[in-house]
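Structure first, commentary second.
In this view, the complex is presented without one of its protein chains, the others remaining in place.
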Amino acid sequence: MGSAPDGPTGPVAEDEDEAAAEQDLLVEDVSIDGMCGVY
Amino acid sequence: MRLVEEFEAGLEAPICITWELTYACNLACVHCLSSSGRRDPRELTTAEAKGVIEELERMQVFYVNVGGGEPTVRKDFWELLDHAAAHRVGVKFSTNGSRIDAAAAARLAASDYVDVQVSIDGATAAVNDAVRGPGSFDTALGALERLAAAGFEKPKVSVVVTRQNAGQLDDFKAIADRYGAQLRITRLRPSGRGADVWDELHPTAAQQRSLYMWLLEHGEAVLTGDSFFHLSAYGEALPGLNLCGAGRVVCLIDPVGDVYACPFAIHEEFRAGNVREPRGFEGVWRDSELFAELRRPQSGGACGSCGHYDACRGGCMAAKFFTGLPLDGPDPECALGHGAGLLAARGAEATIPAPAVDHSRVRPAAGPARGRPAPVKPSPGRPARAGGAAAARPPAKVCDEDPLAEFLAAGGAARSAAEA
Partner (left out) sequence: MDPETGLEGRWRLHPQVALRPERFGALAYHFGTRRLSFLKSPRLAAAVRGLEAAPDPTAACRAAGIGEGELPSYRRALATLAETGMIVPARGAFLSDSENNSPRQVAA
């Protein structure tokens, strides 16, 4: 299921969080159901 | 960059597109987003449609969501399905079920790359047929029965949530379970004929809230067409990718080849081009001004300062447009009520844009204007006919019956000759 990492990101922690996010989220499952294509 | 941000900036090609094959339909649902009924004389020919499929293959568009109108009324429907399968484009199509006989069900069961979705808008014939016409509920269930009997795996049952059916969600789930189908519930938009009935049909705020709670509980098993992201402002985000993909991840190709940002936005404001242009669909997707604009970072406008903007992204562009609300403000069904407030505060003279095209066979004498009392109950139009027989009365135009009757359009005769 696709999801964005959430939680506050301060200026100092942001780089580290992004690096960690990069490592852990190299592959992300995406769940879309046509994106409002009604069909 | 987060996944959402990457998608908002636009993709090399759509992940999927909605493709309305025809404006012809044997039903006349009161809320039809594409104002369907009569075939358009300028509809893409079989050859042109195959060309589009081949272009989608080159672009690696993964699948198409086929609808209309009723796509199965096109005589080349099965031919186009086969062509898509042969060209590595998956097909998911939506139908009212009127042409899913035993043979069709068997054919679908034998195919690997086709997903089928049968539309109902009530868990009972009474609620459903008020919107979709007498007999349409039975027709739909008949199709589901035949699909199940043929061994077709996991069709979908697709429902548009209305004020009248919002209390039937568990019943819809039961119907889907009964036929081995997956339930899909989607949002009603004030698009097409939907604009005429939106005031009476769209769920109340209380129903929206209940719907949100129900989705939280059942969200894993139930699809939503990604259409309820505006409800995320009620609390935690719903499963799925909560953003508007129009012009960025998806778009619409309509029966005459016009490319719109989304199927709920059939209006010149959201038309990016036409597949018949020399640049083709790929050129429209890559280079159109409209799509470039949609792919630029959005500030959120009036919604940008709201704490929930991250989750709801300002809601649905089409819902705002066809209720006459500004695009850089709240959705008419904003969970916090900001949209309702705007609608109420606005004068009765506000202009509601009309859809670009209207192929309805039956229209109310005058549509309701916003701010004025709703008219008498909407007319469901002509009754559905089980078995998919053509119109009982003689067609007003040849195009009601013949998909290649393009003689009304300039150059149509030449196209027809070339096609033969």
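Read from first to last, the chains carry the letters A and B; within each, the first residue is number 1.
To be clear about the criterion, a residue touches a chain if its C-beta (ideal position, glycine included) is under 8 Å from a C-beta of that chain, and two chains touch if they have at least 3 such contacts.
Bear in mind that the values here come from a model prediction, so they are computed numbers and not experimental data.
In the entire assembly, the chain absent from the figure touches the shown chains A, B. The missing chain lies against chain B, touching residues 1, 3, 6, 9, 11-13, 15, 60, 62-63, 88, 90, 112-113, 115.
Within the entire complex, the positions of chain A that touch the omitted partner chain are 2, 22-32.
One rule holds for everything that comes next: only the chains that are shown with their structure count from here on.
Remark: chain A and chain B have CA centroids separated by 28 Å (rounded to whole angstrom).
Of all residues in chain A, those touching chain B in their complex are 1-5, 28, 30-39. By the touch criterion given at the top, residues 2-4, 15-18, 33, 65-67, 92-94, 117, 158, 160, 184, 186, 223-227, 237, 239-241, 244-246, 249-250, 252, 262-264, 316 of chain B touch chain A in their complex.
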